[in-house]
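Dropping a structure here in C-alpha cells format, bear with me for questions.
Every protein chain but one is kept in place in this view of the complex.
On to subunit A.
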Amino acid sequence: MAPALCAICNDSRALIIRPKNHQKLCKACFIAIFEAEIHHTITTTSLFSPGDRIAIGASGGKDSTVLASVLKTLNERYNYGLDLVLLSIDEGIKGYRDDSLETVKRNAVQYDMPLKIVGYDELYGWTMDQVVEAIGKKSNCTYCGVFRRQALDRGAKMLGIKHVVTGHNADDVAETILMNLLRGDLPRLARSTSIVTGDESSEVRRSKPLKYAYEKEIVLYAHHKKLDYFTTECLYSPEAFRGSARSLIKNLERVRPSAILDVVRSGEDMAKLVPEQVTGISQCKSQKVSLSSADGEEEGAGGCGTNGRDSGGEMADMEKKLKEDEEASSREVEITAAVSSPTNGQRHDRISIKPESGKGKKQESGRKLTRQVLGTCKKCGYMSSQEVCKACVLLEGLNKNRPKMEIEVDAADEESSTLRRKMEGLALAAG
C-alpha cells in the first residue's frame, strides 16, 4: 500500500488522521494546524490581554504539559505579551503526585517558566493519603477535586495572578456535558460549556484553551513533539460515573470521531437556551462568562484525568454520604461504648455536619433552578456560591472524624496532633 501523502503540503508522508474531519497530515503540518487552532480559539474568544499574568494549572500530565508547551510557543510566535507561570498542586499522594511533580519541575526548566507548588498539607492540614486513610477509597475523588479547585485559586492569589488556565480538552468537556445531561442538571450543563468562568470582577478567572482539542490529538502532539509528560494513573479509585461517561465518549469516537466535538457544540447550543437566571451566565455579553463557578463545580482542574474531576452533583451525594457515614460511625461507636463508656461523649458532635451547609438546596438545584450568586465563604473567605464553601464543609467533616480514628488507635500522644489539626482548622477559618 503506497503511503498516503499529507493533504496540506502534498509532500511528506501522512502520519496523522484527524478525528474531526479525517484529514491526513504529516507531522509538521499536524503540529502547525494544532497550534493554529488553539491560537484561533484564544483570539476569537479574546481569552487574554497583553500584559496578563497567567498561571497554568500544571499536573505533569499530557494535557497540561501540551497546554504549557503550546502557550509558550504561541506567546512567542504571536506576541501575546503574556507572563506565564506554572502552578502545581501537591495533593500529597505518595508514589503518584511526588513523581508527577518531578515532571513539572523538569517542565519549568524546559519551558523556562517559574513554578509554584502549593500543597493540600499546608492549605488544609490534610494530605490526600491522610484523607483516604480517614474516609477510605470510595469518595476520596470528591475531596480531592473540591480541594484542588480551591487550591488553584489560592495558589493564583499567592502569586498575585487573576487568571488560571487548565488543560481540559474536548473529550473532558464532552464527558462533563454528558454527565450533566444524564443527571438532568441543565444549569451546570450550561455553565460547563463556557470556555472561561469568572469575569473581570472575579478574583480568579479560569479558562480552558484546549476546549476544542481532541484528547487523541493532544497525545499525538505530545508524542510527535517528544514532550516530557507523566503517565501513571492516580493510585486511588476512579469515579464510576465519570468513568462510564468517558467510556461512552471513547466508544462513540470509535464509531464516529466527530461525535466528541458535536457533543461540545450541542452543549453550547443547549446552554444558549438556558435562562440567564438559571445559569448565572450573562447573555448580553458576546463572550459568555459564568458568575457562579467559584466552586468550580463544572469541572476539575487538570490534575488527574479520569479521576478527581467531579461535578457538583457528586458533591450532593457526597454530603449525603458523609452524613450517613457519620450516623453509621456513631452506631459503630455505640458498640465500643458498651465496653468503654468514655467514648459516649464523642457521639454528639459527630452527627452534626449537615443541613446548615446548604445541602438541602444543593440537592434540589437541578429542579428548583435557584440562581446562584457568587460570594465568599464565611469560614475561609474564598470565592463560593454557598454560604460555606465546599472545601470547608468537607474539611469540617474530616476534622470531626479525627477523634473517632483516635479511639480506634487508642494512642494518647495522637491528641497533640489532633489539637494541631484543630488549630489549623481554626487558622484556616480565620484566614
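Here is the rule we use: contacts are C-beta pairs under 8 Å (C-beta built on N, C-alpha and C of every residue); 3 or more make two chains touch, one makes a residue touch a chain; residues count from 1.
In this text, contacts and distances are computed from a predicted model.
S.K.: Using the UniProt record as the reference, specify the protein name of the hidden chain from among "Diphthamide biosynthesis protein 3", "Ubiquitin-related modifier 1", "UDP-N-acetylglucosamine transferase subunit ALG14" or "Dolichol-phosphate mannosyltransferase subunit 1".
M.R.: Matching the unshown chain against "Diphthamide biosynthesis protein 3", "Ubiquitin-related modifier 1", "UDP-N-acetylglucosamine transferase subunit ALG14" or "Dolichol-phosphate mannosyltransferase subunit 1" yields "Ubiquitin-related modifier 1".
S.K.: Pick from A:A4, A:A36, A:V109 or A:M158: which residue touches the chain that isn't shown?
M.R.: For the chain that is not drawn, the touching residue is A:A4.
S.K.: Out of A:D63, A:D153 or A:D185, which touches the unshown chain?
M.R.: A:D63
S.K.: Pick from A:L101, A:L220, A:V264 or A:C377: which residue touches the chain that isn't shown?
M.R.: Result: among the candidates, A:L220 touches the missing chain.
S.K.: Sort through A:E35, A:D129 or A:E253 and give me the one touching the missing partner chain.
M.R.: With A:E35, A:D129 or A:E253 as choices, the missing chain is touched by A:E253.
S.K.: Spell out, residue by residue, where the missing chain touches subunit A.
M.R.: 1, 3-4, 13-17, 24, 27, 59, 61-65, 167, 169, 171, 215-216, 218-220, 223-224, 231-234, 246-247, 250-251, 253-254, 302-307
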